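What you see is the complex with one protein chain gone and the rest in place.
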Amino acid sequence: MDVCSINNIARCLVNSGFDPALAQFITILLGVVVVASFPLVVVIFLIWVERKFAARIQDRIGPNRVGPYGLLQTVADAIKLIAKEDITPAGADRLVYNAAPIMAVMSVLLIWAVIPFSPIHVGVDLEIGALYFVAVASIATLAIMLAGWSSNNKYALLGAFRVVAQLVSYEVPLVFALLVPILFASSMSMQDIVHAQSGMWFFFMAPVAGLIFFISSQAETGRAPFDLLEAESEIVAGFNIEYSGMKFGLFFAGEFMHVLTNGVLMAVLFFGGWLGPLVEQAPIILGPLYLFAKSTFWYLLSLLIRNTVPRVRIDQLMDFNWKFLVPLSIVNFVVIAVLLRLCEALGIAPAAANANDFVANIPQTLVLLLGNAAIAAYVLNRLRRAGREQRLAEAGRTLAAVGEKAAVAH
Amino acid sequence: MNVLNEWAFVGVFFALSWALPALPIVAAVFFSPKKANAIKLQTYECGVETVGDTWVQFKVQYYLYGLVFLVFDVEMIFLFPWAMAYERLDTFQFFAGIVFIILLLDVLVYAVKKNVLEWS
Partner (left out) sequence: MVELNAHTVVFAIFSIITLGGAVGVVWNRNLVSSSYWLIFSLFGVAGLFVLLSAPFLAAVQVLVYIGAVGILITFSVMLTRGMTQIKDVFNRQSAASGVVAVLLFVVLLVGVVLPVWGPSGALSSAPASDVVATTAELGVALVDGSQYVLPFELVSLLLTAALLGAIVIARDQDK
C-alpha cells in the first residue's frame, strides 16, 4: 500500500475499503473545500491590507487597535455585521433579496475553480477554462440586477441599472483582451495558457491587451475610478441601499475578493501564472508563491489606482468604453492575429520544438511589441489631441462667460 | 479525470459556493436582534415618504447599451473557438475570421455614428 498524500487520496480511500464512487466524491469534495475556502479566508486579510493601504495614502494610520497591527479588525467587523439587525424592507421579494448577495460572492468564488496554482495543483483544468471564467463572472451582473429590483426602492433600481450598464459594457473589451492569450496558447485551458508562456510571458508580446484587460477588470469590480455605483452624492449608495448587516457585508466581501481575483487572472493570463525558476522541483511551494507574488503586484496597483484617481462621470465612463476601449481592443486583437500569422509565414516564430526557449521567442516578441508600440503611439497621439480639443472648448466657454459677465457689468 | 468528472467538480463547487456565503447570513438569523416595526421597514428615502411606484419607466438608453452588448457578446462567442483553433487554420480560414471581426467593427461604427452610445 502506498503512502497517502494530497495527490492520491482517491486511490488511498479505495485501498482502505471505500466504494470507488464514494471515494471519488470525497476527493472532489475535499478539493472543492480547499479551493473554495482559500479566497474566503484570504479576503479577511485583504480587507485589512486594503484599509491600511488607503490609510497610508491618506496620511492616516488605519486599523491598529484589534490585534497586532489591527490584523483582527476584519474579524471584529464580521462579528459586528452578524450581530446587526437585518432589515428586509417592506415590499421586497424575500427570496430574490436574500439570494442576490450570495450570488455576488458566488460568481467570484466560482472563478477560483479554474485557477492553476502550480503545474499539478488546479481545482479543475477545464478545456474551456477561460470562457468558463467569463461566464461565471457575468453572473455578478445578474446578482446586482436582482438586488436592485428586489429591494423595491427607486434608488436601488436606478443604481442597479447604471451598474449593470457599466458592467456589461466593460465586458466587451475584457473579452477581446482575453482572446489574445487564447490566440497565443491556441487553447482556453488555463493550465495550457500558463504552459504556453514558459518561453515568454504574454504581457511582453501583447502589453496593450494586458492593460486593456486590467483596466476593464478594474471596471468590472466597480472600483474607482469606475465606482459610480458608490456615488453617494448622486444615487445614495446605489443598488445595495436597502441592504444591511451581513448581506450588505457580502457584497463588499465579493468586491474585495474580485480585486484579488483580477490580480490572479492578470498573473495567469499575462504573467506566466506559477511559472518561475525551479518551480518543477517544488511545485506545491514555489508555484503558489510565484503566482501570488505576481498577483500582488497587480493587486497593489489596483489599490493605488482606487485611492488616487478621481471618479469619472457616467457619460465619460460610457464614452471611454464604447469609443475608446472597445475599438482599441478589437483593432489590437486583429493586429496581433495578423502579426502572429506574418511571423509564422516569415519563419520568425519559434519552432514547436523550442517554443519554451526564451531566446527563440525573442524575434517574434520584438515584432509583436513593435505592433503594440505602433498602436499605443497612435492611441496616445489621438488621446492627446482629443484632450486638447476638449480643454480648448472649455476654455472658450469660460472666456465667453467672462465676456458676457463683463458686458452685463458695463 | 474524464470530462464529466471535471464537471462534477464544478457542480460540487457550485453547490458549495452557494453554501459558504449563505453561512454568515444564516448565522446572522440567530445572532441578530429582531425588532422590526412598520416605519423601520419602509422603503429607504431621504426622510420623506415614497411617492408612487418603484416601477418608473427607465430611459431607452439602458436598453440600447444592453442590445449593443448582446450583439457583441454573441459575436465574441464565435471568436473563442476560432482563436482556439488558430494554430490549425490555413490562410483562407484565418481571413474568414478576420472578415468576421471587421463586420463586427461595422456595428460599432454605425452605433457611434447614430449616437446610439451617447449618454444624454
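When the chains are written out, they are named A and B in that same order, and each has its own residue count from 1.
We take it that a residue touches a chain if its C-beta (ideal position, glycine included) is under 8 Å from a C-beta of that chain, and two chains touch if they have at least 3 such contacts.
A quick note: this is a predicted structure, and the numbers were derived from the prediction, not measured.
Residue-wise, the contact with the chain that is not shown comes from A:Ile139, picked out of A:Cys12, A:Leu30, A:Leu71 or A:Ile139.
Chain A meets the missing chain through residues 21, 93, 96, 126-128, 131-132, 134-136, 138-139, 141-142, 145-146, 149, 157, 161, 164, 168, 171, 186-188. Where chain B meets the missing chain, the touching residues are 3-4, 7-8, 10-11, 55-58, 60, 62-64, 66-71, 73-75, 77-78, 80-86, 88-89, 92-94, 96-97, 99-100, 103-104, 106-107, 110-111, 114, 116.
By our rule, only the chains that are shown with their structure count from here on.
One finds 14 Å separating the Cα centroids of chain A and chain B. Contact residues on chain A toward chain B in their complex (touch as defined above): 24-25, 28-29, 31-33, 35-37, 40, 78, 81-91, 98, 101-102, 105-106, 109-110, 113, 123-128, 130-132, 152-155, 157-158, 161, 164-165, 168-169, 171-172, 175-176, 179, 182-183, 186-188, 236, 241-242, 245-247, 249-250, 253, 314-315, 318-319, 322-323, 326-327, 330-331, 333-334, 337-338, 340-341.
Interface of chain B with chain A (complex): residues 1, 3, 5-10, 12-14, 16-18, 20-22, 24-25, 27-29, 31-36, 38, 40-46, 50, 54, 56, 58, 61-62, 65-66, 68-69, 72-73, 76, 79-80, 83-88, 91, 94, 97-98, 101-102, 104-105, 108, 111-112, 117-120.
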